[in-house]
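All protein chains of the complex are present and in place, except for one that has been dropped.
To keep things simple, chains are lettered A, B and C as they appear, and every chain counts its residues starting from 1.
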Amino acid sequence: MKRVYLDYASTTPTDERVVEAMKPYFSEKFGNPTSFYSFAQEAKEAVDKARTEVAGLINAKPDEIIFTSSGTEACNLAVKGTAFRNKNKGKHIIASSVEHFAVLESLKWLEKHGFEITYLPCDKSGIVKPEAIEESIRDDTILISVMHANNEIGTLEPIKEMAEIAEEKDITFFSDACISNGLVDIDVEELGVDLLALSAHKMYGPKGIGALFIAKGTGIEPLIHGGGQERRLRSGTENVPSIVGFGKAADIAKKEMKSYVLGMEILRNYLIEKVLRIESTKLNGHPEKRLPNNANFNFAFIEGEGLILELDFSGISASTGSACSSPTLEPSHVLTSIGLPHEEVHGSLRITLGRETKKEEIDYLIDNLPGTVERLRRISPFKGGFDDYVKGTEWKGGHKHV
Amino acid sequence: MKRVYLDYASTTPTDERVVEAMKPYFSEKFGNPTSFYSFAQEAKEAVDKARTEVAGLINAKPDEIIFTSSGTEACNLAVKGTAFRNKNKGKHIIASSVEHFAVLESLKWLEKHGFEITYLPCDKSGIVKPEAIEESIRDDTILISVMHANNEIGTLEPIKEMAEIAEEKDITFFSDACISNGLVDIDVEELGVDLLALSAHKMYGPKGIGALFIAKGTGIEPLIHGGGQERRLRSGTENVPSIVGFGKAADIAKKEMKSYVLGMEILRNYLIEKVLRIESTKLNGHPEKRLPNNANFNFAFIEGEGLILELDFSGISASTGSACSSPTLEPSHVLTSIGLPHEEVHGSLRITLGRETKKEEIDYLIDNLPGTVERLRRISPFKGGFDDYVKGTEWKGGHKHV
Amino acid sequence: MYSEILLDHFRNPRNMGRMEDADGVGKVGNPACGDVMYVYIKVGKNEKGKEYIKDISFETFGCAAAIGTSSMVTELAKGKNFEEAENISKSEVADAVGGLPRRKMHCSLLASDGLKAAIEDYRKKQTEKGE
Partner (left out) sequence: MYSEILLDHFRNPRNMGRMEDADGVGKVGNPACGDVMYVYIKVGKNEKGKEYIKDISFETFGCAAAIGTSSMVTELAKGKNFEEAENISKSEVADAVGGLPRRKMHCSLLASDGLKAAIEDYRKKQTEKGE
């Protein structure tokens, strides 16, 4: 069967050159970088080199990079590490309502531990207004967290403007760039952020490795305690092969991003144009300020899980923000945050392109999609519009929210 | 130059078969196991298989295994996860004084957050007395943590007896088995522990992957929050290749442990016998109840870092518990816990054998060691004994403890 | 994750579509939660004068499990008298499709509820007619 993978926002294949770079560090140069003897020196140097490469991708200094086991851990470290470090200064945190679960769930946990969170609304395209931050800042605000780009709808946030506000008030500013790394130029100096999270497997690096940029002078407490690796900020024997792989991926991204992003964007625009010809379909997110590989559609009257499954039958891998496909049976908080009505929030389809995505793959999707949508709409009780039942009934049944 | 690696307790090379098993999951079967479509199914199944393999190594059920990014993270999750989950029940924790930093530093952090820790002493061989636990238990005790084997001196602890006491009092019992996994049979049912930490890179698996066994019914809170992977107990996109690698390593260990441990132990005993012929030398730890690959010596009148460096010049990789070689400039807490006097605590040498360690390698060490020790002793002001200066002076200078 | 039977019913739903001259229509579910089912029935009388489900169809907005169990419940109900139809439990539906993943079990409830709602609607209309 034909296989067309169009879920690069979920994860990317590891670049063969990355795998190649990792290889010597498994069984050959396997030393523990913390060890004293010269054999471990090779491993230590490899980690240092990777740190320089990852720093280079975002114009940071190598000693501002802390390796973590994932983007998720980097987000947890940023949010909880800042909270615990500054808890005597204040317990108020501001965050956008469209953050990734890695941030949102960390915040929820902090709430249980006495912190107070203000969630910022966003507009219909997913953009958080810098003014909203200004209005939310209090004397006891210790952290502002707004993601660099949204993983579902691809919207790019005005980080620089927000970080400026935070800087003026001397509040730590964190931005989760796990989904934009390798797709958008990120310059931490230019952005003015204090903390920035990265994830390797979203940019053709290996899974299970991420990093947190911590600008010099930013106070943060460790999340994982132990032997004191990573400048005492993240303990645990260094994952040398994966760190090396992340470094290589960063190096490749830095050198090749410009060229592959251009092709991606053209193909993505072509896809959007074609798909919007399907009736009762719209594009979620911002028309321009979005990741170059992201298209997020909304098909009225149908539910996304069935759509994904149908596409899967045709060999196409894509994702949706529908409740049915989520482990919590909650629809995407991003789609509700941008104001999609309840009945529409389930009909989303996220297509994310990769470096190697070909036009014929996109054409294959374009060929498949109208029939699939049409078939599901035939099954749906809602054809040309949601009927009275949707508008005015007391609902029975449906998912139990957990 | 000849290279003789004798620091397998620090880290092991990844088994070639493990690397082979991991390979397909980088660039080929690279799907995100949480994804809905069938392409990701391969990855999901691989993770399930690995979970079964790791469970099999310790006689657990697959759904009692949570993958983490390291042994350190597993220890943090066990200790902090139990503490936060039970904080309304009590805030008292009992732990041995010879735990790994992953546990000790987690405990220190919890102390700052209102928990109270009782540290259990151990005898001269490193063994914690179960009676000491009994005496320390209070109404508000929520966790007891005693490592399965000690990573420095190799002492095996009487876990079963201690876990029984904990069980009677309905207190969660955690044991850190990161250093014994792959070297000693571990049967969680037989041991009766509630939580047990594992680390892959200590048993010929890859770095950057560990696991926590959580017995059914044991309440624990996550440490890393986010998308809800690993039964909501440990979020972050699954590190599929490393998980697969850990599974393979567990499978190999289960099948081959008996045979390689036997050879290791014979060789280790041979080493001990030879080394103890050097004057003013003793063996740290227990003569029998110790890991089969561990030998920890104490050479009076010299300091370990110089020793390690000298051996390194001869191509031998080994480790020491001396202050000078530690990032914190503190001597090993394990060696001070077993009652070594201050002036002796710096002269330790840890030799840990691997599956593939050959007699000629051990002989090479045995040939090198006496001369090296002798040379350093010639430099030392202490020859046949510590002099009056050591016994009765007010010390000037020396390390600043941090 | 889904059984072959369920996938077949999802891909080739039986008794699918609006029924313009239905005797009873059941509407259950909640679009906010992502699943809504409409069940249409035509009612006949058997030799003993007892009412039974002569024809049935459905429309469903929901995931594959919701669509598949909707299709299955119409198959199970067709030809059954009201009592029998109302006794079709959610677990019977789930079993009939070859089992459901745990977090999808509520979908089979939707299907059996939809059927009951259609019968109820028929009864209500009969009462109204009678008045």
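In the analysis below, contacts are C-beta pairs under 8 Å (C-beta built on N, C-alpha and C of every residue); 3 or more make two chains touch, one makes a residue touch a chain.
Keep in mind it's a predicted model, so treat the numbers as computed, not measured.
**Q** Which shown chains does the hidden chain touch?
**A** Counted over the whole complex, the chain not pictured touches B.
**Q** In the whole complex, not just what's shown, which of B:Thr34, B:Thr68, B:Thr141 or B:Ser322 touches the removed chain?
**A** B:Ser322
**Q** Looking at the full complex, which residue from B:Pro13, B:Gly210, B:Gly285 or B:Gly306 touches the chain that isn't shown here?
**A** B:Gly306
**Q** In terms of residues, what is the contact footprint of the unshown chain on chain B?
**A** 301-303, 305-306, 309, 313, 322-325, 327, 329, 331, 342-343, 345-346, 378-382, 386, 389-390, 393, 395-401
Here is the rule we go by: only the chains that are shown with their structure count from here on.
**Q** Hide chain A: connected chain groups?
**A** Components, chain A removed in thought: B | C.
**Q** Can you compute the centre-to-centre distance for chain A and chain C, using the mean CA position of each chain? Integer Å is fine.
**A** So the centre of chain A lies 40 Å away from the centre of chain C.
**Q** Pull out every residue in chain C that's touching 2 or more other chains.
**A** Residues of chain C never touch two or more of the other chains.
**Q** So which bits of chain B are touching at least two other chains?
**A** 36
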